[in-house]
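As you look at this complex, bear in mind that one protein chain is not there, while each of the others sits in place.
The letters A, B, C and D name the chains in turn, as written, and every chain counts its residues from 1.
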Amino acid sequence: MGFFLETLIGGLMTGMLYSLVALGFVLIFKASGVFNFAQGAMVLFAALAMARFAEWIPRWTGLSGKLAVNLLAFLVAMALMVAVAWLIQKLVLSRLVNQEGITLLMATLGITYFLDGFGQTLFGSDIYKIDVGLPKDPVFLMEQRFQGGVMVNQEDLAAALIAAALVAALTLFFRFTGTGRALRAVADDHQAAQSIGIPLSRIWVIVWSVAGFVALVAGIIWGSKLGVQFSLSLVALKALPVVILGGLTSVPGAIIGGLIIGVGEKLSEIYLGPALGGGIEIWFAYVLALVFLLLRPQGLFGEKIIDRV
Amino acid sequence: MSATATATASAAGTLGASVGASVGASAAAPAPALFQDAAAPGATDPGAPAATATPSATRRVGEVILEVSNITLSFGGVKALNDISFDVREHEIRAIIGPNGAGKSSMLNCINGVYQPQAGRVLFRGEDVRLLSPRTRLRRMAEMGVARTFQNLALFKGMSVLDNIMSGRNLRMRTGLFAQAFRNPWWSPAEREETAHREHVERIIDFLEIQAHRKTPVGRLPYGLQKRVDLGRALAMEPRVLLLDEPMAGMNVEEKQDMCRFILDVNDEFGTTIVLIEHDMGVVMDISDRVVVLDYGRKIGDGKPDEVRANEDVIRAYLGASH
Amino acid sequence: MSNVLLNVNGIEVIYNHVILVLKGVSMQVPEGRIVALLGGNGAGKTTTLRAVSNLLAGERGEVTKGSIELRGERIERLSTSAMVDRGVIQVMEGRHCFAHLTIEENLLTGAYTRKDGKAAVAETLEKVYTYFPRLKTRRTSQAAYTSGGEQQMCAIGRALMANPKMVLLDEPSMGLAPQIVEEVFEIVRDLNQKERTTFLLAEQNTSMALRYADYGYILENGRVVMDGEARALRDNEDVREFYLGMGGTDRKSFRDVKSYKRRKRWLA
Amino acid sequence: QAKEQFIPLLVYRTGPYAPNGTPWANGKQDYLKLINARDGGINGVKITFEECETGYATDKGVECYERLKGKGASLFDPQATGITFALTDKVPNDKIPLVTLGYGLSASQDGNVFKWNFPMMGSYWTAADMLIQHLAKKEGGFDKLKGRKIALVYHDSPFGKEPIPLLEERQKMHGFELVKIPVTAPGVEQKSAWLQVRQQRPDYVLLWGWGVMNSTALKEAQATGYPREKMYGVWWAGAEPDVKDVGEGAKGYNALALNGSGQQAKVMQDILKHVHEKGQGSGPKDEVGSVLYTRGMIISMLSVEAIRRAQERFGKGKVMTGEQVRWGLENLSIDQKRLDALGLGNLIRPISTSCQDHMGSTWARVHTWDGSKWNFTSDWLQADEQILKPMVKAAADKYASDKKVTRRSPADCQS
Partner (left out) sequence: MLYRENGQFKTSYGADQQIFPIAQDRVAMLMLLALAVIVVPGLASEYLLRAILIPFLILSLAALGLNILVGYCGQISLGTGGFMAVGAYAAFNFLARVDGMPVIAAILLGGLCATVVGVLFGIPSLRIRGLYLAVATLAAQFFCDWAFLRIKWLTNDSPSGSVGVSGLSVLGLPVETPVQKYLFCLGFVLVFGLIAKNLVRGHIGRSWMAMRDMDVAAAVIGIRPMAAKLSAFAVSSFIVGVAGALWAFVHLGSWEPAAFSIDRSFQLLFMVIIGGLGSIAGAFFGAAFLVVLPIMLDNLPYWFGIPIDTALASHLTTMIFGALIVFFLIVEPHGLARLWQIAKEKLRLWPFPH
């Protein structure tokens, strides 16, 4: 029982981290109808920037306090992400207005390549460290109830809390600003949105910057867990089943989806994996998503797919 | 300008074999040979008078072919159709009119099985559409000879005009995957089948006077021509009942005249029954035999055009003062 | 003629680098007037409007020759939203409502560029609802699930929400019931007279268009083949025959035109 | 025209395995530069080389192979297990030997069947064998292993799965329990693997990882509170990039060391002097002498020695072909004296290869991370011939029958 709880909690916390990456997908899809495969690359790019600036800033400025350095690095990295957002809008999206979803998806794959190469050219392809002081060791709870207690990883816990806060903030932002409506309009029909004067370029810079911010936070959290190096961009793959399970257009969906996938894959790996030979979590997550989709083709909270004649 | 346009234009005239013979086994509808009139060489010239002048007096209205009784359809809280009944007789042109959102398109959707009404019966040639299994319903209706056009153009955007209309023949094309895969110009049932249906389609293309656009992707055509292609695709199915959803929206008078001509010809020559939704009262009053008037889910009038035009309810709800 | 608001000067438009659609179209829209753009299918009406509102890029089209001026300012290079800022708004052909938004949300997005506060927007919303009562009853349905005509009303209403100075209306009457068509044109006249809104109107319903417009251009095959005061056009014999469906003095029955077709004079 | 011996360098400096691939590649290159700079080549034959980036991907590796083969390559180090598998079939036709130091097909030790493969100094089987021996020693004898639980946390790929047959063999002999826990490549998500470790509570964890998987495993071990002292990595999981960013968290972690490390060895000093100080170094200075760098350096050293050996037979100062280098690789005999002369001291133990044995040496040590550097914590270990030999032979025979290869005749061995 104690172990089951541990698995459950582990799953929930991993799921929260997936949600964080998934959130980036959802934001951009909601606002422009673009399925942004570059989200993973953005996570890597942001994390690389953060890690390297945290390393370079003391060298350049002689600053030493960890908090100050990290804060400064964060700000510089964020500025960089805004610049990236602006460039993407300027060079790519604005030239692909009103194109089909698959073309846009493909363009984001091109961006992925570019960012991967660019990030590593700028910042190097070694392993780098992000140390924002997240605690690494586990704590044990309820030791009197269960033998050995229930282990909770502090780092994951902190990360999950940050993720939750971020998600809550973004949900509120979408719910209570007029921009939210405009964003959804853009996603529905670029041209019509243009025709009534919604400035696509501004909207896209904003949204991609916010997605860049989310990527940065995800990059810091994942980076401090995994170390910052190329593989970080692969965590985006883990977010894909989350996005479709929750629904491509739903911020809360990204959270619930993340939790379901996180818990589902951990439980399946632990309790089913050994019987099947192990390593099943990767496809199990997708099969889980698939099953949910068969029941609701638009994901749990996604907007209904409209077909009408 | 380019020379693409006319490369195949002469094809139709040179080939005369009847499609009915080669695919006759599967064709339940009237022989399509009538199209050959329309395909007479002169008709390909847009300037020349069309050679299809069958006097309308020969039209005879037959038995009830489609009967709608007590249909009720609602979406969540919205009652799109409420206890609607009417019938359609064979060979007649039946118009459905009514204000926007009255449920006209929904009515068509119920007839050919896109929507499943909550209550009532749609009897088509003795078969209750509502009782067909949802998975095969659309196919079954197509097989029984119901074809339609769509209000919001539902053409296959990535395909050429020819392919769009050819796809209307899909129902009748039988060669299997292997025959298709190994199709060749020398010996192949797939090639023969394709050619036979192509002839039929070419006649439709000539009839609708869209020869010049045969190979153009439909997405590039102006709206009005797309509507014609939509009609062409439906005609290719050799339907017994043709459901037309605002076929003349977005056309000017001249084009409406053309469209009327097509509809009347089809109706005259194949005896195809036509159910027509249209907002242009001129058209409706001129060409339809009987008119149903819907108003927000209710039926408020049914009868000959003149009767409907005189109906107080209809004037208030739909026509307005000036008509 | 009063002062020219919009001046289109011999523009040529090419789609996809190869398809030449407009072959030197020129026209003027005077401030505060209603100008109708008539012509058959594929004549290039929509293309002309797109060129003005700069919506061509999304269709992979571009203006390759000529110029377009709004109050003397060259506007070919402006973005669509800049045009909206200048008060020019287009109602796109084929509705283009935001499918997932409700009718009311659709209308409210129309007011995105408004800076004059919530109250003023609410007021315009009420105005649109009085113009189109049907929209009010369907305000909470998702646009995709409303009928064709309702969507058309929604598209028009959405443009009106921006309080435009000039409206490019592309086939407003399409798919609307006769009563509503009349109402739409009444609205046009209303706005034109009360708020001095200028209209450029691409329309197939020629009789309606010429009844309400001050001036008309007839486009065929990417060229302006005729223009003139609405009244003069209405009396032109060819226009009467091909655009108004009149044989002699009466309207011809659609049943009778069936077997008879004549060449247009200007194509000869 | 000057004589030049071309050595192709398949490397990966990008992608998920770049942090580990880069020092390795630098070591390979620096040694070649050293030979040119210090000795003027091999008996006067200058070495030229060209890198080709594989990104650890098999198809890119194959393309690189084809490309560099055309430039006169006479031996290849694919630097990846997958690429080795793909090339193993190709090299007999092209007559180019493959040097797979410490990786590749375990069975390819049998030079009778694998004429062109040289898994020098060790394979995954020898590694697994040594680790079990070491654990037995810690426990105080093989009999103490009985009833113990050993978990293998492995990279879910041929690389990670190679040791399983040997471990199963040992399991049968000693009666310990073997728990296999796969980690999906590249290994960024290991939470459930380590939850399983926590559930099973094994006495030891063998870590068969590569690249990012290693550091992630260590972090997860820390996060689940598994003692790092009880973790033993293969020699591909025991270098600086694996522990560097874990820092203190990896303290106590052990791994096999195929080779020594550090900048003290004379050869490293030479590299610093003749290569780095002239600004020719391939990577940063402080990387010289790190674990993977040294391993790369050794691969180049063995290649050079094989060419040197081949020249002894086929003509000094000549450029050697692939076949000739193959002979050189097969007839290496590097004793301690030679090692000292080469400046390697006790970075490795002597190697001597033969027609039957393409491995040449099966020695390794265990080293332990103290939070800032690796320290040796065992004596030299040697894989147990008794166990290995029959397994290698059986596997080679199966390969031979699958591929319809016949064992080499004694006469062929002489050539």
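Keep this in mind: a residue touches a chain if its C-beta (ideal position, glycine included) is under 8 Å from a C-beta of that chain, and two chains touch if they have at least 3 such contacts.
This structure is a prediction, so every number in the text was calculated from the model and none was measured.
Colleague: Determine which of the presented chains are touched by the chain that is not presented, and list them.
Modeller: A, B, C, D
Colleague: Can you work out which residue in A:66, A:95, A:145 or A:202 touches the chain that's missing from view?
Modeller: Checking the options A:66, A:95, A:145 or A:202, the one contacting the hidden chain is A:95.
Colleague: Which candidate, B:70, B:116 or B:170, sits in contact with the chain we can't see?
Modeller: Residue touching the absent chain, from the options given: B:170.
Colleague: Pick from D:185, D:304 or D:351: which residue touches the chain that isn't shown?
Modeller: Only one of D:185, D:304 or D:351 touches the chain omitted from view, namely D:185.
Colleague: For the chain left out of this view, which of A:107, A:183 or A:218 touches it?
Modeller: Residue touching the chain left out of view: A:107.
Colleague: Touching the missing chain, which residues of chain D?
Modeller: 11, 13-14, 18, 22, 25, 50-53, 55, 57-59, 62-63, 66-67, 69-70, 82, 85-86, 88-90, 93, 156-158, 161-162, 164-165, 182, 185, 402-404
Colleague: List the chain A residues touching the unshown chain?
Modeller: Output for chain A: 35, 91-92, 95-96, 99-103, 105-107, 109-118, 120-121, 125, 237, 240-241, 243-244, 248, 276-280, 282-283, 286-287, 289-290, 293-294, 297-299, 305, 307-309.
Colleague: Need a quick check: the contact residues on chain C for the chain that isn't drawn.
Modeller: 14, 16-20, 60
As a working rule, only the chains that are shown with their structure count from here on.
Colleague: Please list the single chain whose C-alpha centre lies closest to the global protein C-alpha centre.
Modeller: Central chain: A.
Colleague: Could you grab the centroid distance between chain B and chain D? Build each centroid from C-alpha atoms only and quote it in angstrom.
Modeller: About 73 Å, centre to centre.
Colleague: For chain A, give me the residues that contact two or more of the other chains.
Modeller: Expected reply: 308.
Colleague: For chain D, give me the residues that contact two or more of the other chains.
Modeller: none
Colleague: Mind pulling up the chain A residues that touch chain C in the complex?
Modeller: 97-98, 178, 181-182, 184-185, 187-201, 249, 303-304, 306, 308
Colleague: Give every residue of chain C touching chain B within the complex, in rising order.
Modeller: Residues of chain C touching chain B: 15, 19, 38-43, 93-95, 134, 138, 141, 145-150, 152-153, 171, 174-182, 204-207, 242-245, 251, 253-255, 257-261, 263.
Colleague: Taking the touch rule as given, give the residues of chain C at its contact with chain A in the complex, in rising order.
Modeller: The touching residues are 53, 55, 57-59, 79-81, 83-85, 89-92, 96-101, 105-106, 108-110, 112-113, 142, 144-145, 158-159, 161-162.
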